[in-house]
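One structure below.
Yeah, one chain of the complex is gone here, protein chain that is, but the others are all in their spots.
Order as written gives the chain letters A and B; numbering starts at 1 within each chain.
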Amino acid sequence: MSRTFSKGGIHPNDSKISENAAIEQFPLPETGYVSMAQHLGAPAEPVVSPGDTVKVGQLLGKPSGFISAAVHSPFSGTVKSVEPYADLAGNKVMTVVIEVNGDEWLDTIDRTDTIVREIPYSSSEIVARIAECGIVGLGGATFPTNVKLSPPPGKKAEYLIINGAECEPFLTSDYRLMLEMPEQLLVGTRIMMKALGLEKAYIGIEDNKPAAISKLGEFRDQYRDIEIVPLKKKYPQGGEKQLIKAVTGREVPSMALPIDVGAVVQNVGTAVAVYEAVQKNKPLFEGIVTITGRCLPQQHNFRLRAGTMISSILEAVGGIPDECMKIISGGPMMGKAVSNLSAATLKGTSSLLLMTEKETKRTEESNCIRCGKCVSACPMGLEPYLLNKLGRRGMTDELEQEHVYDCIECGCCSYTCPANIPLLDVIRNSKAAVMKIMRSRPKK
Amino acid sequence: MKRLLVSPSPHIHGDESTGSLMRDVIIALSPSLLVSIYFFGFSAIKLALVGALTCVAVEYLIQKYLMKTKVTIGDYSAALTGVLLALNLPPNAPWWIMFIGSVVAIGIAKMTFGGLGQNLFNPALVGRVFLLISFPVIMTDYTTIPDSWFRPGVDAVTGATPLAIVKEGLAKGMTLTEIYGQNDFSYLEMLYTKIGGSVGEVSALALLLGFAYLLYRKVIKPHIPLAIIGTVMVFSGILWLVNPEQYTDPVFSVLTGGVLLGSIFMATDYVTSPMSNKGMIIYGIGIGVITVLIRNFGAYPEGISFAILIMNSTVPLLNKYFKPVRFGKEVKHG
Partner (left out) sequence: MNTIIFTVVTLSLLGLLLAVVLYFVAQKFKVEEDPRIDEVESCLPGANCGGCGYAGCRAFAESCVKAGNLDNNFCPVGGNAVMSRIAGKLGLEVKEKAPMVAVVRCSGNCDNRPKTSFYDGYSSCRIKASLYTGDTGCSFGCLSEGDCVSACSFGAIRMNPNTGLPEVDDDLCTACGACVKACPRSIIELRNKGPKNRRVYVACSSKDKGAVARKACSAACIGCRKCEKACPFGAITVENNLAYIDFNKCRLCRKCVDECPTGAIHAVNFPPKVSRPDTEAAATEGVKES
């Protein structure tokens, strides 16, 4: 019996059209654009200057604060410049531009395929390795993993949950990873269990991926401490709070963190990255990226170096089809629309999704008919129709009373609204305004 | 460089639209309409057509010339109001009554509040109650001359609704056993068909078929209809246990009159019903209680229209005080 969360949720067509495309290595680009802001928190500080030669895996930027992450070079070659460069939304971000020359890796990185199962490190050694290698959460938020694996004093992790739900339609990078690198994933999970001092971990996988469930099930005897939890296919099953609810039955309270109910959630991609960092000494500079879309003749799952220009990826798969009108980095529910094709991919890039105008163009909004479908769909038990009304009037006090800050921006409300009201657009904006006011208040 | 579309997430949308939901409700009403055509011939379909056309026309004229806003008759909501009103009238009601009712429903109950989504009261019910108060004789005359073309050989003229017969009988001082003795009220017949009642009340089975379709298409949630039907059964059951000669039994209470039509199609109107599950249940219980009260202690034999309208006025309050349970509100450990 598959588990799930109880409140709200929607059932969009999962559209996993790229699920059978095996992972391919994407060719190296001529020039790499390595952003210093590939994670949540303060951008990294560049430690190279123009003219320097760098190797794959070499440190390019050091973390500049508690919530920050190191950035390593995905390429070998010469640093051309260190300057602001537009990201996929057009905002300028400090970027190290590298003239790629060959593919020379640091000698310390173990490039063999042998699986190293022994974990001879202590908890603090593991966390330090993860921080050094610049590992960030690959589930979308790119939160620095070392911070998540160091619970604040007084709080104890009881559950480690590995998120293999991949509930967003179209995305298949986590699925391919589970199929093609199952043991790396399991060892990575064990490493994180050791870091947190836990005896047991759970891997949650939506039941629309039976192959991944059975593949990981093959290792059941060697990894008895890791339980595979099949989850019902329902969006947003992979949302952190929803996943915790489904696996443990606990609800993360409003304004609290998962660790407050003793849970730590990590993505499957992160688990593999942790394995590579700790056992193979390989920093995080590449990942699996799904290139998909109904308008594309062929679907791909690439192993791609972070810092590859989006337009060069699209050229490699045959250029942008004429009918493609929107390119999304991430899934169709929470991904970001790309406006700048010369932007480069980041560590956390999981997919490039090409959509036609028919699939994605919004319909003109009409009157709210108060059908309550948004209320039923909201996994956080909020009332999107009301938040939308208050948000349009800028009533921040009322918005706060209605817990707008609990919104996880999953998009279920906008998806389900029969009147095509852009509920999340308004709510997201109101949430930002309310959180700003709340932060500006003196702490009690 | 290619000019791309850029928008905030989500980038996909579900298949439902206002139009598709309203269309589904009209489809769910079609079994009842078909049954009524079988019994009353073209008079029923004539009412439905007059209602739908008048409602659409009134909405169009008001939006185009009075409010000067975008015309939204394409979303089927006006047509639905017309059909619902037709189902609430006696089958032999003259067409002009339908016309007046439709003008009141759309013009007064809906557009004066600002159109779709803004009205406090269910437009079709406002239309019906307006007609009931303005034309009491026509609106309670359920005499039917069956169409000989559809039902050859049947020329029976049936009179008042079972509820009216009961009410009248009780007023004369008769007991229920005596009243039942003079009339043939079998449950099975009421479930399938019972002539005597408004167009939409003829067949409980056809209404339940529509209910099943609405639930299957997830157009409505079952909370409101079940709360109303449950409350009517429980409340009238209590009264029946107190005095079975004075009060009708629960099954009879649910199958007769407009309880099914009202609870499935009128009370579940999106605009005038609460948002949260808790609110819906309280709203339904309120309708059930008021309906039984009006039936047994009021002047009218049937009270669901009034009950729904009264509860409509509490919806903003219900929405304010009965919110959905937020995620993380109840912290469970272990």
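In this section, contacts are C-beta pairs under 8 Å (C-beta built on N, C-alpha and C of every residue); 3 or more make two chains touch, one makes a residue touch a chain.
What you see is a predicted model; the values in this text were computed from it and never measured.
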item	value
Where the missing chain makes contact, among the chains that are shown	A, B
Which residue of B:Leu5, B:Ala93, B:Met111 or B:Val219 touches the chain not shown here	B:Leu5
Missing-chain contacts mapped onto chain B	1, 3-8
Touch residues of chain A, complete complex, unshown partner	86, 89-92, 325, 337, 339, 361-362, 422, 425-426, 428-429, 432
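Keep this in mind: only the chains that are shown with their structure count from here on.
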item	value
Intercentroid distance (Cα basis), chain B paired with chain A, Å	48
Interfacial residue positions of chain B with respect to chain A in the complex	1-2, 4-14, 16-18, 20-21, 72, 75, 77, 115-118, 221, 270-271, 274-276, 319, 323-333
Touching residues on chain A, where the partner in the complex is chain B	7, 10, 12, 169, 241, 245, 249-254, 256, 261, 320, 325-328, 330, 332-339, 341, 353, 355, 357, 359-363, 366-373, 375-376, 378-383, 385-386, 403, 406, 409, 411, 414-420, 422, 424-425, 428
